[in-house]
Structures are given as C-alpha cells and as structure tokens.
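With one protein chain removed, the remaining protein chains of the complex are shown where they sit.
All chains are identified by letter, namely A, B and C, in their written order; residue positions are counted from 1 within each chain.
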Amino acid sequence: MGSSDRADGPAIELREVSKRFGGRAVIDGTSLTVGRGEFLALIGPSGSGKSTLLKLVSGIESPDSGRVLLSGQDVTEQPPYRRRVHTVFQNYALFPHLDVAGNVGFPLRMAGVDRRTRSARVAQALDWVELGPFASRRVEALSGGERQRVALARALVSESEAVLLDEPLSALDPHLRTQTLELLQDIQERLKVAYLYVTHDREEALRAAHRVGVLNQGRLEQVGPPEEIYRRPVSPFVASFIGPINWLSGERSEQGDGWVELSGGPRVPTTSRTLPAGPKLLLGVRPQDLWLGLEGFLGARIVGRQFSGTSVSLRLMSELGVPLTAELRADVETPPVGTDVRVSWSPEEAHIFGVAP
Amino acid sequence: MGSSDRADGPAIELREVSKRFGGRAVIDGTSLTVGRGEFLALIGPSGSGKSTLLKLVSGIESPDSGRVLLSGQDVTEQPPYRRRVHTVFQNYALFPHLDVAGNVGFPLRMAGVDRRTRSARVAQALDWVELGPFASRRVEALSGGERQRVALARALVSESEAVLLDEPLSALDPHLRTQTLELLQDIQERLKVAYLYVTHDREEALRAAHRVGVLNQGRLEQVGPPEEIYRRPVSPFVASFIGPINWLSGERSEQGDGWVELSGGPRVPTTSRTLPAGPKLLLGVRPQDLWLGLEGFLGARIVGRQFSGTSVSLRLMSELGVPLTAELRADVETPPVGTDVRVSWSPEEAHIFGVAP
Amino acid sequence: MKGPAAWPPLIYLVAFFLVPTCLVASYSLRARDFSGHIRAEASVEGWREATGSYSMPILGRSLALAGAVTAACLVLGYPCAMVLARQPKGQRRAWVVLLSFPLVTSQLLRIFGWLNLLPLSLRGTTWGVGLVMAAAYLPFMLLPLLRACERVDPDVRLAALDLGATPWQAFHRVTWPLTRPGAIAGCSLVFIPAAGEYLIPHFIGEGKVTVLGTMIVEEFMERRNWPFASAAAMVLLIVIVVPAAVSIRLSGKGPRARPGGASE
Partner (left out) sequence: MKGPAAWPPLIYLVAFFLVPTCLVASYSLRARDFSGHIRAEASVEGWREATGSYSMPILGRSLALAGAVTAACLVLGYPCAMVLARQPKGQRRAWVVLLSFPLVTSQLLRIFGWLNLLPLSLRGTTWGVGLVMAAAYLPFMLLPLLRACERVDPDVRLAALDLGATPWQAFHRVTWPLTRPGAIAGCSLVFIPAAGEYLIPHFIGEGKVTVLGTMIVEEFMERRNWPFASAAAMVLLIVIVVPAAVSIRLSGKGPRARPGGASE
C-alpha cells in the first residue's frame, strides 16, 4: 500500500461535476483542483452544497455528470471503499463498539494489513494527534475534542494522499477550536497530505487554508488565497460572506469615471480602475476601513458603542439613512455616543460591484 | 400587579451567600448588587458557580447562609413561585404542549391575570421580541433563535424588575448571536429592566453589559465596567479570562523600583506605580499591545502567521524560550515567517502581578 | 426522504394478522350444522347470539373489569413512574429490567402463586380476578409511563415554578399534559389485552367468572358454536379497535416532550 501505485496528477480533481436531488441542482457544474499537499477550504452558507461536494469526492454520492479524479485516476465509477481518500465526518462517526485503537486501525484492517504492522501504524497515527496513551480507551469515555482527533487519526492512518474534512470543528466548544485548528494545520504540513476542508466559519478558512473556495448555491464563486479572497472579492456575495461589510448603493457619476454618486448623497472617489458595468453600483467598505473625523465623504451620528477588548465598534446612522458600523482599535480615544462625525475611507479599500437594475 | 407594591432598593442583592453541594462550596460568601435597570454580566469558566448563583436568586436553590433580596425585600425563605423574578433558561425550557402565546402568557395565567388583559400583554411582549405574528405557532415549529426570543418574552411579560439569563446565546448558531445580543440590549434599555446575565463568552459580556463580574471557584474576583475589567484586571485569572494575553515571569529589579527583571532575560521598564509584593512577578501583555521592530526589549523569531481578515496574528518564539503571540492590523505590511525581530510594548499596557513562590 | 418500500413487515401484517382475522370474520357470518361444523351458507345467527341477552352482560362485565384494572394500574403506576424517572440513569435501567421480569416469566407460575395467596373469599370472584389482573398488567402501564416521565425535560418543571406556578399548578399545567401520551399508551396496553383476557379469569375465576375470553373459548372448544364464537371475537375486536384508534389519535397529536436543540 505504498506510494508506488499512485498515479500522477493533483490529489483531488473535480471536472464539471453536477448533482441534483429531487430536481434541484445541489452542485452545478463545478470544477475544482486540490494540489498535492494543499490545504483547500470550502466555505459557504448552509445549503450551498459543501457537504454534497465532499460526498461526491468520497464516493458516498455519485455525480449526475462530470468526472471525479484522485491522484489523476478517474474514480467516478468506483464505490467509496475502493477510493483511497478518507473523511473526517462532522459528528465524527466513530465506531462506538470499538476502542480508540480499533477505530484508528479500521481502515488498515479492511485493507488487509497484518496485525503487527497495523498496531505500529495505529500507534504512529495516535502520536500525530497527541493521543498516544489513549489507544485502549472506550470511545464513549472521550471528550468531544478527543473524539475529533480520533476521527482525524482514523482518516490519516492509511496515509492516502487526501483527507476530506466536513466541518470538523463545528461540534467542538469554541475555546477548543483554535488549538484544534492549529493541530490540523501542523499535521497537514508535517504529512504533506492534501486537505479538502468544508466549513461555514470564514475565520477558520482564512486562518488555516492555503486557498479558499466560496460556494454559493452549488457554484464556486471564487477560489484563491485567503488575502486575495478578502481583499479582492469578485462578487457582493463573496465580499459579504468573507467578513462584515457596510454596503452603500450608488451609480456611476456623470462627471467621469473614477467617481461614484451615492444614492441621495455625495460623490465619492474611487481608484482609477474602470467601474463595473451595471447601471446601479454597490460600494462596500469593511468596518475597520472606515475613518471617523472632522472631514470626510459622509456625515453620520454615533448611535451605539460596543467594547470588545481588542476593538471598539461604533454603530453610526449616516445622512443617507443607511446604518454603518465602524471598528476602531480599543486604544484610540473614541468620541461618545451622540457625536456627529464625518466618515471617509481610502478609495483602495472600497469594493465596487455592478448590480442588475 | 403594578409597580406600586415594589419596595425600594436594588433590583437584586446577594449578601454573603454561600452554597455547598456534597461538601464542595459552589458559591463561597459572594455579595453582589444589580441596580435597577442595570445589565450585569457574570462570566467565569464552567464549574465556577455561575448557574448556581442564578438559581439562588430565582429560588430554585436556597443558600446555606447569606440573604437574597429582590427590590430590597428579603426573599431568602420564599419559594421560587413567590419571587417576582423570571429566568431565561439555557435550553429555553419552553412548554412543548403550549403554543407561543400559551408559553408567553403562562406567568400571567399563574398570577391570575384575566384572559383579556393577558392576551393584550402577551401581544405586547411578542412585539418586544419581534415575534408578533407567531402567537399561535407551535413551539416545535420554531427555529432556535425564535425559541430563544419566546423564552425572553415569557420572562419579560410580567414586567418584573429583574430577569435572569442563563447563557441565553450558547445554544444559538454563531451567526445569530450578535443580532440576538443586540435585541437583548435594546429591550433592556427600552424596558429599564435589570438583567443578571450569565455567560462563559467574555466577548458577549464585554460588548453588552454595563458591569461585568468575573467568578472563579465560587468567588467574585472582580466586578466593574467592561473597560475597567479589561484594562485593570486585579488578578492573573481575570487578566487571562477576559482576553488572550502573553505571560512573562520575572522579579523586581535590584536597581530600584519601576523595573522588572525577566527570568533569564533583560530588564524592562514599568510605569512608576509600585510593583506588587510577591517575590516572583508575572508580567502580562496582550497580543495587540506587542510592537515588532528593529529596537525592543526582547529578541524573537517569527514562527507562524495567520490571516483572519481584520488582523494578522504572528506566533513568535522569544529569546527567553517563551512563545508569544502578536496581533497586528491586517493592512500593515508584516515581516515574513523566519524573520528575527525585537519585541516591545508600552509600559502602561503591561499588567504586573505578584505570585506566591 | 422517502425510504425503500416496507414490503417484509407488510407481508407479515397481512399474512399473520389480517388473514386470520378475516377468516374469523367470515366464520361469524356462516351457518353451522348440529355437530358444530361450519356450512357454506351465510347466516347472521352468530352475530345475533353475540349481541343477545346472554352475551351482552358478559361483554359489559369484561369491559368494566378491564376498565377497573386499567384505572387501578394508572393510579398505582403514575407515582412509581415519577419516582423512577428521577433515579440516576444506571439505576433506572436496572429498574426497567427488573420490572420487565414479570412480563417475561411464565404467567402460569404467577397465576398459580396468586391462586394460593388469594384469601378464600376472593377465589372465584370478579374481585379476585381483577386483583390478579392488575398485578399482572402493572408493568404494561409502568414502562410507557416511565418513558414519558423520563422524556420530560426537568428544566421545564423548574421553569413553571420560576414563572409563578405552585407545585400543584406545575403538575397540572405542565407535567401531566406532557406525560399524558405515555398514560394513554399505558392505558391501551392494559385495557386492550385485559378486555380479552382468558388465562386469569379461567384459572383464578375457577369457572365462576365468565368474561368474553372464557365465553369465546367455551363456545369454540366445548359447545362448538363457531359462528357465535367468531362473532363474539369480532365484537371484542371492534370494542378494542375503537379505543385503540382513539388513543393512537390522541397520542399521535401529543407533543414531543423534549424540544430538540437549535437546528441550523
């Protein structure tokens, strides 16, 4: 079961894959490549098809059209137990009648690995997830975090090229998520295994993945490195989903390109890149990119203030009647609630999209 | 049932209350006052006695010693159904056999309010929580967020002076928490009702409450406004619990007060206030208060980098062998992993505590 | 989601339940010859006898007996179930096993034990039969009641107290409505077999307590009046199906007692 039988090609490749359930396209002509040793995170709201995409890769579902390739081999027609890719299920799906070693060794046993090799490799996999002394524990006696790591060890133990992770942190307590994510990252780097990681938590994806894909209604809207997705979203959906944002509507100024006329308000400058085509424009600025001062594009009144330790977030009511949120560093003195201020932003930080009328 | 029968005094007052379960003091001589119309959040790790404290106020548990006062009246000996304070339970504890209006009207029905008045006040309470059209819905047909609001309306409908909230957001999806917290805040301000709000999420408490109390092993370590708790924690426990922090150990410098000698490393300046007494000192600096540059107190190497949208967090290994975390704004250019930098901080932002040897 | 067609249990129901029932129904509408053999031609004589002046008092006695047994089981079982539901989980499980014991050990053994325990004045009386039936059927009441009580979120009762309900109001307005489906299930499980009980009236009644069960056996086996016996069995089925249908209706409408967590 060494690496000699591996074909060339990316760890996972989907080519124009579609899947319908009851007439509805859950995955709609999606192509995606996960390179060898790459950590790719897929994010999207519930119902966007994230989990279905994983099932198409693992073989639990088969696509209506399109091809699925693992390490360059077409596995579209193969049942799940022939595909050399394992899944970390959202609820872990551990075998409650087996102990930790029995769970982790299951894939090896199914592959016919002899007992002695098996126990050595199980011990190794448990070391990766820092559960060395837990081999003979009952699964029921484990905490949520420990179960999660058993599920991970079970998916890693046969050293296949790719592991699928279905919202692996969602059942964990918030305070465990950060450290578990770091463990996932460390293992991924150490073993050079490819991760296809599904989550609905944008911060997890941005923090940990090499590339992030944003799914919306069965279609991949954008795939790219985290900072690219965050700084240059290709659609209002991506911009909103990847982080909080203030939206202002407007249209192209008649006084020439580079200016946007906000609905019922002032003109604001933009960077010189050509504005999108739609007759209506949508201009988005993230809360931490808003500046408050005596000068600025827009008048606004501070109507609320929340301190969160690292930052202070101010709720503003702008002269346009649109509420805005600004997030300032907590160590900067902020004006009190009720103050009238003017709001501006750096034109480079404004995300502008055209919308159909 | 108007406000005429209310005595004077704070909405909730606990005087030296203790409660033991099986020999262990779960609440240990705690005094606490929640003023009229005040939003007080209690935070603490699990097992710190937060929920027990609420049960002592509602009367579900009675204290072994100490007094409980509501609106100035001693209710220590009264059963829960005589106390004019209602609870929003962590799992909502809605009555599954009653519809929404039946749930919200329950306290009024128990108080003998006639049907017509009842339905008017139920409608009003449902308006407060923006569930007006849901009166005749089955509880089972509601989403988690809607159930939470029904539980809130039920606790508010009899317009008592105080409402107890037991981790009201913990069963909600993360994306619902922010908006539900704002709704809770709005209602609290509008109705001038006192909230005693228990949570293990420090950010919720800091964002929303007028004052925050930190519970540790049945004792209130500190009570104060959020910014005071965050900026001037009275103990290492409070400093750690209220937000991430880097700890360095050291001792008082022999060269005079105002300097701390870090264990195995350099001297660092502090503000002129006298240092605490303990022979050993603990110096804490929050990740966002660390500066990286060519000059600084400590040498360190950047060993990891995570982008989270609004900020970049860098993992550092200091020359002391202690790992540090620095959090920088995402729009500032950060040095790549592997760079050697020097770390410093403003002496005002360092929290210094004495520790027993 | 539509699951796969459930053919195997359907076949079971039809072959093992529906067919025998229909056969009995068809016998109830036939005539008989004097040796007791069923003849081909139709007749309502069986039904006339089964609803006549001989049968109706027996039917009435059977239903009254079953009703009294059910009421006794409910009154005895509810406090037991409430107490058991508050036990820690492991102990509760052990209790369920212990309480299931009488269900599965030989009924005969207990009947003969009881026969000798009963005061002489109760042997061969309806009271004696009722007492033994209540003892025999209590577990059928207890187990569904216990399940219903377990399912009630304890916080819901605390919430009622917290919101101003006295302990009695909390029971009347919250605990009872939430456990009612279990009580209805328990009552059905006691009433239905009690109405057709044969063994206990036969052995404890010592031939002096005639109920539907003993009457049907007598007609089938001794008097060999099959149309009458079949019609009486059908009357019993009808008398049982009506309350069962009602109880399924009622418990089907009952709420799930423990509301699920927030779903995405």
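Heads up, the rule we're going with is that contacts are C-beta pairs under 8 Å (C-beta built on N, C-alpha and C of every residue); 3 or more make two chains touch, one makes a residue touch a chain.
Quantities reported herein were computed from a predicted structural model and do not represent experimental measurements.
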**Fill in**
Check: shown chains touched by the absent chain are A, C
**Complete:** Missing-chain contact among A:Arg154, A:His200 or A:Arg315 belongs to A:Arg154
**Item:** Touching residue (missing chain; options A:Gly49, A:Gly145 or A:Pro226)
**Value:** A:Gly145
**Prompt:** Of the residues listed, A:Asn91, A:Thr117 or A:Gln179, which one is in contact with the missing chain?
**Reply:** A:Asn91
**Of C:Ala42, C:Met56, C:Leu117 or C:Val246, the residue in touch with the unshown chain** = C:Leu117
**Asked** Residues of chain A in contact with the chain that isn't shown?
**Response** 58-60, 79-81, 86-87, 89, 91-97, 106-107, 109-111, 138-140, 143-145, 147-148, 154-155, 158, 171-173
**Message:** Take the complete complex as the reference. Which residues in chain C touch the chain that isn't displayed?
**Reply:** 1-4, 6-9, 12-13, 15-17, 19-21, 23-24, 27, 76, 79-80, 83-84, 86-88, 91, 93, 95, 97-99, 101-102, 104-110, 112-114, 116-117, 135-136, 138, 142, 188-189, 192-193, 195-196, 198-199, 203, 213, 216-217, 220-221, 229-230, 233-234, 236-237, 240-241, 244, 248, 252
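In this text, only the chains that are shown with their structure count from here on.
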**Maximum centroid distance from chain A, chain identifier (CA atoms)** = C
**Prompt:** Counting in whole Å, what is the centre-to-centre distance of chain A and chain B, each centre being its mean C-alpha position?
**Reply:** 29
**Asked** Roughly how far is chain A from chain C, going centre to centre by Cα mean, in whole Å?
**Response** 56
**Request:** Return the residues of chain B touching two or more other chains; collapse runs of consecutive numbers into ranges.
**Result:** none
**Asked** Of all residues in chain C, which are in touch with two or more distinct other chains?
**Response** 264
